[in-house]
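Apart from one protein chain that is not included, each protein chain of the complex appears where it belongs.
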Amino acid sequence: MYDFTTLVQSIGNFLHGQFSPGVATALEWTLVILVYLALYAILGLVLVYVERRVCAFFQLRLGPNRVGWAGTAQTVADALKLLLKEPVTVNKADKLLYNLAPFIITLAALTVISLVPFAKGLQAFDINIGLLFIVAVSSLGVVGILLAGWSSNNKYALIGAMRSGAQIVSYELSVGLSLLTMVLLTGTLQLSTIIETQANGWWIFKGHVPAIIAFFLYLTASIAEINRGPFDLPEAESELTAGFHTEYSGLKFAFFFLAEFVNMFTVAAIATTVFLGGWMPFHLGDWAGFNAVMDFVPPILWFFLKVSAVIFLMMWFKWTFPRLRIDQLLKLEWKYLMPLNLMNLVFTAILVYLGWHG
Amino acid sequence: MFRAIYEYFKEILLAIRGLINGMRITGKYIAHARKEIITQEYPDNRDTLQMFDRFRGEVVLLHNENNEHRCTGCSACEVACPNGSIEIIWARREDPETGKKKKQIETFVYHLSMCTMCNLCILACPTDAIKMGHDFEHAVFDRSQLTKVLNRPGSKLEKGVEE
Partner (left out) sequence: MSDQLDLAPATDLLTSQEYFVNMGPQHPSTHGVLRLVLTIDGEIIRKVEPHIGYIHRSIEKMCEKDTYRQIVHLTDRMDYLSCHINNEAVCLAVEQALQIEVPERVKVIRTIIDELTRLASHQLWWGVMGMDLGAITSFLYGFRDREMINDIFEETCGARLTMNYNVPGGLMFDIHPNFQKRTKDFVAHFKTKLPEYDQLLSDNPIFRARTEGIGYMSKEDAVAYGVTGPSGRASGFACDVRKRHPYGMYPQVDFKEVLMTDGDCFARYKARILEMWESLRIIEQLIDNIPEGDFQAPTKQVIKLPKGEFYQRVETARGDFGVYIISDGNKSPYRLKFRSPGFSNLFVLDKVARGSKLADLVAIMSTFDYVMPDIDR
């Protein structure tokens, strides 16, 4: 019922009809870039607000509730404040790398959301190696963290960055393996097709136990990969004050901050796409009436609903658990997540071989 | 071998149980977040904010409706104060009615910036002239504003208060 393909197509056609092909393509790209940049900023701001609010409720506080309706404009005000702040640079910092780091992080975060299918037809890139590309690009962010830690000329930052390096290198494996498990089921790497395969039921339901295990493994590993609590060692504030971004202030700090929250969104979005059926509505067996009602809800709403559910789960984790230590973190990966992932992979392979998947 | 595998999975399951246990607590609180909120919306609830009777916010010199206070200038509070927050400046003046010379306070200087709200001055005062006020919003822009004169202009000693 809700298909954005025609809409997107018609915009393209309109542009191509008005301008020469080169200009039209350039305009198209500009449009895409603008939309995604806006999306990036809005996502960041909304998520920061949501996080602060949810965290506050977990902690029996009210959270931001002054600026705007129920405090909704608080993050906008904060962003403005950060924009207006003086960009302080450390004297002996490696200026080039120091200034480059926030952009690399932003770039990595931005590239990944461009692959996320928000609804049918609403996707900037739909490449056939989508999942692989995501796994590859999302780990680029660590380069930014390492650069930030190295160039700040601050020992806390350096320790944070080194932790982050060790952490991402190990957890990258689990993220890849758990997604690989799902690729066995879906049989494709293209995100749009992955969603199509879930038209008759989400993978978490029809993928039996392995899919559920893979979901939680993926969630754990990717939370670690994006340095969120309880795996927020690179910026463990009780040990390293602010970790790798200790020396950043103002706008550059805002970049790190936004990237962190957008990364959280990406993780949730990929989990949604691969495990929870992306923008597919929730269907219950043969209940035609129920299914029709569910179909009525726009897919983009479905997508964001699922994403918010996953994000809420991530916040729940963060605001409940203590932080791990670096060696325990690595032990968790190499002793528990990796073997479980491999077992799960084999298990799924058997399942697929027997043709038991949906 | 099997024992080790069993232990391995048992460890994982126990850990998951522990984690879920913790999440149950936070989950319970977020489910009742509205009811359980412990913070106050402070400047908004100024009107309803009730301090406890004994709350020690600042030292005040009590005046009645005729602008009379009970401070005889005996300086007991000044002596009792551990950090010199109180300075009583007094003089002997002629009482217009009886014509006798009597000790009177000129200024009751109170340095809020030094006061530790220890309540010793209040305990020391023989005439109960001073008491602890409930105001706690003492923020000012200049330190000099924290030095206060507690006796109101033109105030007199209440009748019948013994020196």
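In this document, chain identifiers A and B correspond to the written order of the chains, with residue numbering beginning at 1 in each.
One rule holds for everything that comes next: a residue touches a chain if its C-beta (ideal position, glycine included) is under 8 Å from a C-beta of that chain, and two chains touch if they have at least 3 such contacts.
This one's a predicted model, so the numbers in the text were calculated from it and none came from an experiment.
K.L.:
Which residue, A:S151, A:T320 or A:N344, contacts the hidden chain when the whole complex is considered?
P.N.:
Only one listed residue reaches the unshown chain, and that is A:T320.
K.L.:
Quick one: which of B:L14, B:L49 or B:A91 touches the chain that's been left out?
P.N.:
B:L14
K.L.:
List the residues of chain B that touch the chain left out of this view.
P.N.:
Output for chain B: 14-15, 18-19, 21-22, 24-26, 38, 52-56, 80, 82, 116-120, 123-124, 132.
K.L.:
Could you list which residues of chain A touch the chain missing from the display?
P.N.:
The missing chain touches chain A at positions 55, 58-61, 155-156, 159, 163, 229-230, 232-233, 236-241, 319-328.
Following the convention adopted for this analysis, only the chains that are shown with their structure count from here on.
K.L.:
Could you give the separation in Å between the centres of chain A and chain B, each centre being the mean of its C-alpha atoms?
P.N.:
Once rounded, the distance between the two centres reads 50 Å.
K.L.:
Touching chain B in the complex: which residues of chain A?
P.N.:
The contact residues of chain A facing chain B are 54, 57-62, 65, 316-317, 319-321, 336, 340.
K.L.:
Quick check: in the complex, which residue numbers of chain B touch chain A?
P.N.:
12, 19, 22-23, 25-27, 29-30, 33, 36-39, 41
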